[in-house]
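Yeah, one chain of the complex is gone here, protein chain that is, but the others are all in their spots.
The block that comes next holds chain A.
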Amino acid sequence: MSTVVGEMDQHDDHHHHAPSGLTRWLFTTNHKDIGSMYLWFSFIMFLVGGSMAMVIRAELFQPGLQLVDPHFFNQMTTVHGLIMVFGAVMPAFTGLANWMIPMMIGAPDMALPRMNNWSFWILPFAFAILLASLFMEGGGPAFGWTFYAPLSTTYSSDSTALFVFSVHIMGISSIMGAINVIVTIMNMRAPGMTYMKMPLFVWSWFITAFLLIAVMPVLAGAVTMVLTDKYFGTSFFDAAGGGDPVMFQHIFWFFGHPEVYIMILPSFGIVSAIIPAFARKPLFGYASMVYATAAIAGLSFLVWAHHMFTTGMPVFAELFFMYCTMLISVPTGVKVFNWVATMWRGSITFETPMLFALAFVILFTIGGFSGLMLAITPVDFQYHDTYFVVAHFHYVLVSGAIFSIMAAAYYWLPKWTGHMYDEGLAKLHFWASLISVNVLFFPMHFAGLAGMPRRIPDYSLQFADINQIVSIGGFAFGLSQLIFLWVVIKCVKGGEKAPAKPWEGADGLEWTVPSPAPYHTFDTPPKGFDKPPEVK
């Protein structure tokens, strides 16, 4: 890793202060600025997508149609999903990657800082286009975030082309972001930091970035075929022309399944950093964590059709995808075991990041178990397209991915802002979120097992009580997130000064620099790595 630059410091990059004004944010090449923009953007999208969920839950508070018409309801479920996946969870992880990876590996910045800024700034345009399509004649996308053909081709509204192109540029943004992360990790590690000495957050993002580069182009292909089928007379997904609607599902889920791991692998990295820090013990099984993450990523390419057990496949294929899916629980089990073993006989304290990480381990495991139930082909015939599925993936994505993002935010806020956050308020946020998220999603399991279908604005009377409880949980969870906003703003504005290392048991390069982290972290590479930080 030899780097040679002559004595040309003609630009002001080596000064440790930030430029000011609007152009700082528009023209920036600074990984911390870009990381902050990603994080704020994802939080705004979290609130936008969340308010759509509130519309859904308000409509479902009672049986019958009361607030919105079914077509609008469908647009809400669709855009809620698209925004939460592509606008909230993925940008939040990219923001964390931007902020933390260069600091964790001792790099001055991301490898390709200008492209980094480009990837971020595409997102506001992409989501503005997607949201604008809601106001067009005939409405926005209403075919579910999975945009199955022929719902998205024959039966979709005029505005579908806008959906297609906005997904295209979101994809461009994600691919560039992922290329940047993967090149940063391969090329910018400080001398001596070999792959097996990297923090696990870096490892998990390394693998995530590979998944992103591999599957986002497939999504681009899928939306392109939807576009030509709808507007240019092709018949990829139309049997009359020799195509097949089931083919859409195969292509989509070849993207879609790795995509759901894209939204959970960085969580594994976050939790693997936080649990050893607050248990004050080395992480149990560092190497097995790396191999388990890689195994999960590898298997994610072989399980896509478990989303389509009821759509028609030869029995051999159903069995193949069932067994491959169940196999994933082995590396996932390794990870959960390692987290629990790390805490075994540790001196645990329960600051907010640790609370969220603990809740993650338990609630993600519940989501994992319901996933295992869904993996079993014969019983999936009952669960398919019911609220059981909704409960499953919200346990994994909300109390899994989102909780880990909250954990990460609390864990690194002192490093980002230079202040300690308000622990009392943060604990209130945690407990409010923990209780409401379970009131929100746990009863959905029962509604689903009893046969309540998803994505329908009305339901039979016997589901009324359960839906009322779920809606109350939903409103409570939504409101609880405003506490988080309050904590963050308060922490940015002031508070107790944070030391360089506010957490006694934490380890890693990011804690060796002052809080807040200086505008440019490492001018010259730091030295001396003998172990990964979690193992020290």
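For the reader, a short list of remarks on this structure follows.
Basically, a residue touches a chain if its C-beta (ideal position, glycine included) is under 8 Å from a C-beta of that chain, and two chains touch if they have at least 3 such contacts; residues count from 1.
The criterion applied here is as follows: contacts and distances are computed from a predicted model.
Its record in UniProt calls the unshown chain "cytochrome-c oxidase", which is the match among "NADH-quinone oxidoreductase subunit J", "cytochrome-c oxidase", "ABC transporter ATP-binding protein" or "Carbon-monoxide dehydrogenase medium subunit". Note on the undisplayed chain: of the listed residues A:62, A:235, A:329 or A:512, the one touching it is A:235.
Residue A:117 is the one among A:77, A:117, A:352 or A:399 that touches the chain missing from this view. Across A:53, A:79 or A:164, the residue that sits in touch with the chain not pictured is A:164.
The omitted chain makes contact with just one of the residues A:227, A:297, A:426 or A:466: A:227. Counting over the whole complex, chain A has residues 1-8, 11-13, 19, 23-24, 26-30, 107-109, 111-118, 121-122, 124-126, 128-129, 132-133, 158-159, 161-162, 164-166, 168-169, 172, 175, 178-180, 182-184, 186-188, 213-218, 220-222, 224-225, 227-228, 230-236, 239-244, 246-247, 250-251, 254, 314, 520, 522-525 touching the chain that is not drawn.
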